[in-house]
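This report refers to the structure that appears directly beneath it.
With one protein chain withheld, the remaining protein chains of the complex are depicted in position.
Here is subunit A:
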Amino acid sequence: MVRISRVMLKEAGNAIDKTLSEILVCPLSKQPLRVCEKTKSLVSDTIGVSFPIKDGIPCLVPKDGKILEEDGDASKAC
């Protein structure tokens, strides 16, 4: 039982679950976030900051966010 749920967690590790994706917003601007599958991060386009998803847990503390450098780079990276 425990093993099964562990495996499920692992699979779900990449994308965040539905409950969270419905309610999460950018902690600073309170605007919607975009999931970037490639870099496994949540991107707030309004302020140009990306927040990491570590082990399937989104980290939305402002200090964890990375400022996306150039507009061109940002669109390439995500």
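One rule holds in what follows: contacts are C-beta pairs under 8 Å (C-beta built on N, C-alpha and C of every residue); 3 or more make two chains touch, one makes a residue touch a chain; residues count from 1.
Please note the rule applied: contacts and distances are computed from a predicted model.
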Practice item. Given the choices "Methyltransferase type 11 domain-containing protein", "Exosome complex exonuclease rrp4", "Phosphatidylinositol glycan anchor biosynthesis class C" or "Ribosomal protein S5 domain 2-like protein", state the protein name listed in UniProt for the chain not shown. Key: "Methyltransferase type 11 domain-containing protein"
**Study point:** Interface residues of subunit A (partner: the chain not displayed)
**Key:** 2, 5, 9, 16-17, 19-20, 22-28, 30, 54-64
